[in-house]
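Removed: one protein chain of the complex. Kept in place: all other protein chains.
Up next is subunit A:
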Amino acid sequence: MWRRSPSFILDRTSSSPPMAADTTRTPIQNPDSISAYYQTRAAHHGVITSEWLSQAQAAVGGVVSGDEHPVSSLNELGNEKSFNVIEEFNSWRKQPDLAEAVAAIRALAAVIRASEATTMMELEIELKKASDTLKSWDKTSISLTAGCDLFIRYVTRTSALEYEDFNSAKSRLLERAEKFGEISCKARRIIAMLSQDFIFDGCTILVHGLSRVVLEILKTAAQNNKLFRVLCTEGRPDGTGVLLSSELSKLDIPVKLLLDSAVAYSMDEVDMVFVGADGVVESGGIINMMGTYQIALVAHSMNKPVYVAAESYKFARLYPLDQKDMAPALRPIEFGLKIPTKVEVERSARDYTPPQYLTLLFTDLGVLSPSVVSDELIQLYL
């Protein structure tokens, strides 16, 4: 499946995490103003601001919740089906260890399972509809879009002619969707192993945001008895840095927490910067949590390498030209003090870092320079 992936680097095959379907689902309508993606992330982090809670509750109100298993609930027809895709997706998304793209693909797999289509074409159309609803439901999530695209791409390229009958083709698709969960986990391991060569004894690593991949990298480095120090940015307003630093201190890694504004101040003692990514775009740049761009700028001007850890399913066919050239992902921000209503608040949750400020991308396809991203995407989508 991952033919070109350097998975040989894994000494042992990682088992996929138990994928018990979450039965307690809270089907929430996507509130317009707030990025669902960041809501989920915030939920995973366990940092829920009071404002967010109230908004979430307001959003949940009025939506009927059921106890049905999401998969079985898909055996309905018409308009309800598209609605169910979202439910399904949300139920998968609740699992903190499961990546957004994988959740999307699982949801689409559920669509296949529930589908009564008898031809590949029908199935394709059904899937397309489902993925469109998913995508339009949360436009801010890049990995959701990328995951849907990826899966649709696979389905459209799998000709039913390759298989004797439609059912075997269908089961092949399902099997593949299942594998995605595995891949997601395996990809993190691969990236962690690949990045070990870059972490040397005595180095200081600056980390921004709470990325599961970056955490995996640091964990692996600690397990390999590397001696290094981590500087964590605070990561307002989610407090991601606080979470990450507590995780790292559990692993006995020396860690120091910084204010987001103290990046330039401490940059001269930093040897490398590690960030995750919400999405990797066609130019080779990344879209990531707010603050990544300025850290990359500071690091670039001080000639420090910036490494990005991202799984390949985050590669998206987007090409932002500047910061405003993407769908804004808004989130609530707590300032502690009361803010006069006349004061405008920048609530965007992420920024775009152009490729020239990135040194390397660690992906499960290998360690890539930013320009290779586009090559991979061209091969994938064209």
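Heads up, the rule we're going with is that a residue touches a chain if its C-beta (ideal position, glycine included) is under 8 Å from a C-beta of that chain, and two chains touch if they have at least 3 such contacts; residues count from 1.
As a convention for this text, contacts and distances are computed from a predicted model.
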Quick one: the chain not pictured, UniProt calls it what, "Trafficking protein particle complex subunit 3", "Aspartate aminotransferase", "Translation initiation factor eIF2B subunit delta" or "Epithelial membrane protein 1"? "Translation initiation factor eIF2B subunit delta"
Residue touching the undisplayed chain, where the options are A:S261, A:S301 or A:S371: A:S371
Given that one chain is not shown, which residue among A:P237, A:G284 or A:P332 touches it? A:G284
So that we can see where the missing chain sits, which residues of subunit A does it touch? 1-5, 150, 153-154, 156-157, 183, 282-284, 312-313, 317, 319, 321-322, 324-325, 355, 364-365, 371, 374-376, 378-382
